[in-house]
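A protein chain is absent from this complex, but the other protein chains hold their places.
As written, the chains take the letters A and B, and residue 1 is the first residue of each chain.
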Amino acid sequence: MTQYIGKPINRVDGLDKVTGKARYAAEFNVPELAYGVVISSAITKGKIVRIDASDALSLEGVLQVFTHENRPKLAWFDLSYKDQDAPPGSPFRPLHDEKIKYSGQPVALVVAETYEVARYAASLIQIEYEEEEHETSLEANKDRARKPKSGLASALKPPPPKPRGDFEEVFNAAPVRTISRYVHSVEHHNPMEMFATTVVYEKKGKLTIYDKTQGAPNSQLYVSQVFNIPFRDVRVISPYVGGAFGSALRPQYQLFLAVLAARELKRSVRVSLTRQQMFTFGHRPATNQTIALGANADGEMTAMYHEAISETSRFEDYTEVVVNWSGMLYPPENVILDYKLVPLDVYTPLDMRAPGGVTGVSALECAVDELAYKLGIDPLEFRLKNYTERDMNEDLPYSSKELRECFRQGAERFGWAKRNPEPRSMRNGSNLIGWGMATGIWDAMQMPARAEAVLMVNGKLRVSSATADIGTGTYTVMTQIAADTLGMPVEDVLFKLGDTELPLAPIQGGSWTVATVGSAVKAVCEDLGKTLFKLAKKLPGSPFSKVDYQDVVFLDKSIQLKADSALRVSLQDVVDSNGGRAVRETSTSLPNMLQQRKYARSVHSAVFAEVQIDEELGTVKVTRLVSAIAGGRIINPKTARSQIIGGMVWGISKALEEESVMDHQVGRFMNHSLAEYHVAVNADIHELDVVFVEEDDTIVNPLGAKGLGEIGIVGVPAAISNAVFHATGKRIRELPITLDKLL
Amino acid sequence: MQSTSILSAEVTVALPEKSLVTLTINGEKKQLELAPWTTLLDALREYLDLTGTKKGCDHGQCGACTVLVDGKRINSCLTLAVMKEGASITTIEGLATVDENATVQLHPLQDAFIQHDAYQCGYCTPGQICSAVGLMNEGRAKTTDDIRELMSGNICRCGAYPHIVDAISEVMQIDKNS
């Protein structure tokens, strides 16, 4: 029964969030807590020659200054430093040796009795470096582009498919062709909560760690391996995460430093990064993309070339799926998709909301718009003409694909039919108005996960899994699924997450949490239901003594006969019969690979944008944005809408504002603050409209839900870029579209 | 060879002296022994365990640390606790009231944020709500565009802005289409 699934219930953690009770990693205050402040490298490449910490150490309250010179011996092999999201290569090791590999690298940790003393002491430490030449510019080094190394990550991030057909011949013969180049800047996640770890040093050296992470088990794995501590002595807790967007998929260096200090000092330590230091680890990589499209005179796309050159660090090969989407969205038979990396003296890039997806699709969907214009076909009509029911890369049908319906409903909501296709044809006073649209796509993935369900002696249900809620609504959605599966009111269901003592779940990323953990929650509640039913049958005078499980339903805190709801046993009576003990089940949910591999599984969107541009001054305002989403079953329309709106805000921010600008002479991101790295503010956001298109999918997972974390952003930058072209007649192929580009 | 020494030579290395600071926080008088370098934000979070007020940048660039000082919204990261001697400070923990039956009565904005899902990760939320209380006290916002502009000192990286505007305009009884 679905009393809650599909209903817009309020977030179950809402009260904690609006009253300030929700505690994040840096907010667990324990007695005798010491504070660590990180010192970041002043140079980009070279080595440390001398560290003088004498002034700092002379200060009362300074406990220690940790550097590569005095760090304890730690795990030797690269493998020990590999977390669940580590790309191929040698993970960065903080305080490993004197070598500097990138600007802002942590070179020392000052630990003191108070935060202020540590901060002061950090300013007293003198470090001498010997500099070497560095290379940080993708553009200047793109002739070094090479194929990425493959590794375990390739399973989730497949390399481009082999070329198919004969692109060159068909493209050269095509009557209508476009070739364009797209340049995207580096971006940083900048979640509102800065990275922090509080390590509580317990008796016998056990550690309880409050970490900012998208997966407590991932942090546990890392700490356990690097510091050679048994799993049972490392508990990682992370009930609330103040935004992450991919940045907390990998343990960041403050975790390493806090654990190191706590173990060496044998006391509890907190290390928080500064906002400036939020620019000293993973980022969305800069990319250069080239797209060539050919079509016949009828507007049928026949040839497609999509190449992306991206950056990575010198020590790891970070990859993302940038170009494959082209082959999934469009049907040409003659295709070359290519993806290369240039290793630079930067930190390894890191998945950032719709990693690769928003990058590749932003370029692709602009190129498609350019081709449609060249053909003189309405961009929406062009996409319908070149619609594919199959993923052409894998040559598989989609498990479901209501993109056509997204186009239809989105266009209707937006009023696309009233558009004058002529660029510069729409005005509002001195402002140019532009309408643009684009498609979005992301994977609908499911991973294995475990969950536990407990009917407690007080008749309430506790369900748990070591997943995360980074603002996505995991607490709420899982509560809904559990409540519906066992016929409980949500008020009687408690969902717990973010704790390594709970059953194992994967890191929260890739929009797979609802599919993955939701399926596990559903499975374990069903298993618990079966156990409860067995107990109910044994009750004296049970109405179910001769009834099969499939003949009952769970409703109103009871087990009821489907045929006659008057025949029922309350769950309280069932648990009461269990000798004073709670009834518990633990289950594992695995994706049905046999079935899933026969299909391509994706979530789709159609995005329509209206921009208003001051022609003389170049300022762009996104006045309206409509996103129509085909994301399978929507478990909670309220939190789902929030996720899509959030993605749309990100899309506006990416299209118009976000850019981490590196001064390549010094190899450092110079706008490393929230004053100069611009993200959208309230005044940037106007009318945002979300349409969820009905989509029934029995293949993706038992819930039929596809995940919404990434899809919200994917089509937005291209829709805006295309609207800017429609308004001004100018193709801006370099993001962000700042006013100077339109002068 | 490059050397980074932030301090010039003549500055002596020593700790600042502490003094007694009296603040009224959420109606309760608090006395703290603090060095002048402790910001109001750190005093709340690290010395009083009032962690509802958030640190999002520590430089006045995000608004997560917004509290009300004598009814006015400010960034608590950019003021020293000692500078607020004698002031009356309201944080997110002090907005809800508890009635005689010990029932918690949320501030209407807190309730509206829940109803409108005006948050996601929740980290900027206390600052948003305190800022909105300040906005209402100021009485300058007449339209939703005014709310957008006057709430722009509070960044929400999750992008809940439309819902934040919905929640505030409902409580302020401002037409949603203004």
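As a convention for this text, a residue touches a chain if its C-beta (ideal position, glycine included) is under 8 Å from a C-beta of that chain, and two chains touch if they have at least 3 such contacts.
Throughout what follows, contacts and distances are computed from a predicted model.
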Problem set entry | Listed names "Xanthine dehydrogenase family protein subunit M", "NitT/TauT family transport system permease protein", "Fluoride-specific ion channel FluC" or "Carbohydrate ABC transporter membrane protein 1 (CUT1 family)", matching UniProt entry of the absent chain | "Xanthine dehydrogenase family protein subunit M"
Exercise. For the chain that does not appear here, which of the shown chains does it touch in the whole complex?
Worked result: A, B
Exercise. Of the residues listed, B:T39, B:T53, B:T144 or B:S169, which one is in contact with the missing chain?
Worked result: B:T39
Exercise. In the full complex, which of B:L15, B:L32 or B:L106 touches the chain missing from this view?
Worked result: B:L15
Exercise. Of the residues listed, A:R23, A:R119 or A:K340, which one is in contact with the missing chain?
Worked result: A:R119
Exercise. Which parts of subunit B are in contact with the chain that was left out?
Worked result: 4, 6-8, 11, 13-17, 19, 36-37, 39, 58-60, 63, 66, 72-75, 77-80, 82-83, 85, 131, 134-135, 138, 140, 148-150, 152-155
Seminar exercise, completed: Residues on subunit A facing the left-out chain by the touch rule are 42-43, 116, 119-120, 123, 276, 429-431, 616-619, 621, 656-657, 661-663, 665-666, 668, 670-673, 675-676, 678, 680-684, 738-740, 743
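Keep in mind that, in the parts below, only the chains that are shown with their structure count from here on.
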Problem set entry | Distance between chain centroids, defined by C-alpha means - subunit A, subunit B (Å) | 28
Seminar exercise, completed: subunit A partner, complex, touching residues on subunit B are 1-7, 13, 15, 35, 37-38, 42, 45-46, 49-59, 61-62, 64, 91-93, 95-96, 104, 106, 110-111, 113-115, 117, 119-126, 129, 147-149, 151-152, 154-165
Problem set entry | Residues of subunit A touching subunit B in the complex | 10-11, 13-24, 26-27, 29, 42-43, 49, 55, 58-61, 114-117, 120, 123-124, 126-131, 190-194, 240-245, 272, 274-275, 470-473, 638-639, 641-643, 645-650, 653, 673-675, 679-683, 685, 688
